[in-house]
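Left out: one protein chain. Kept in place: all the others.
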């Protein structure tokens, strides 16, 4: 297992982390990328500043709408981040062909911070595949 | 990697694509099914016309409720489809036993178009497993 470190700067922040996976050659097959936290998520989506503003606004609104929170009593402000990150999910499987990331044309790897700023870690694991 | 093509006919459309995976023998283990797009999703769920009407109505309502959108300025009408597809997710792992799909009794493979009609692609990859 390989780990990437990531520093987030805001409470809610969408970050394109595709570059972590394009700068080197990987074994063909699949990479599993796992967020090792309970208040952040990862997904494949389109990149761009307007798109990121939308991801962040929707996350902020959902967090506000879904309260009030019991967990608040102990960890002010982050129960909502737990629920949202759990529901969005924190794992991706990335196809690797000829050593390179082989996803759809518009698919970028997007990390969604929901309780930042924090130091974050992504665990990366390689899985072999078989011809079909 | 194998690719299935899929033609959707409506803007928001739930389609049972289980038949793509039942008509042939697969290597035992797991199949990874990945949507190669940023405005469509895939999940395991129950099939049927009433159920599909519910999936489609919830998707349409969520898309309407979560606006207004920044990304709208550039791609009218599909920022919401990006956010919803990212949050639902576009990957499934399907167990294969004795060459056949081995999911739960009521589980069907459902593709959710969120910005159609379009020509869509599903990437399918085979993964070996070990006895437990």
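A few notes on this one:
Going in written order, the chains are labelled A and B, and every chain counts its residues from 1.
The criterion applied here is as follows: a residue touches a chain if its C-beta (ideal position, glycine included) is under 8 Å from a C-beta of that chain, and two chains touch if they have at least 3 such contacts.
If you're wondering where the values come from, they're calculated on a predicted model, not measured in any experiment.
Annotation: of A:34, A:47 or A:97, A:34 touches the absent chain (contact as defined above). Set against the missing chain, the residues B:30, B:79 or B:123 yield one that touches it, B:30. Taking the complete complex into account, A:90 is the one of A:45, A:90 or A:104 that touches the chain left out. Touching the omitted chain from chain B are residues 30, 43-46, 48, 50-51, 53-55, 57-58, 61, 87-89, 92-93, 95, 97, 102-107, 110, 127-132. Listed here are the chain A residues that touch the chain not shown: 1-2, 26-27, 29, 32, 34-38, 66, 69-71, 73-74, 79, 82-83, 85-87, 89-91, 93, 121, 123-128.
Convention: only the chains that are shown with their structure count from here on.
Rounded to whole angstrom units, the spacing between the C-alpha centres of chain A and chain B is 19.
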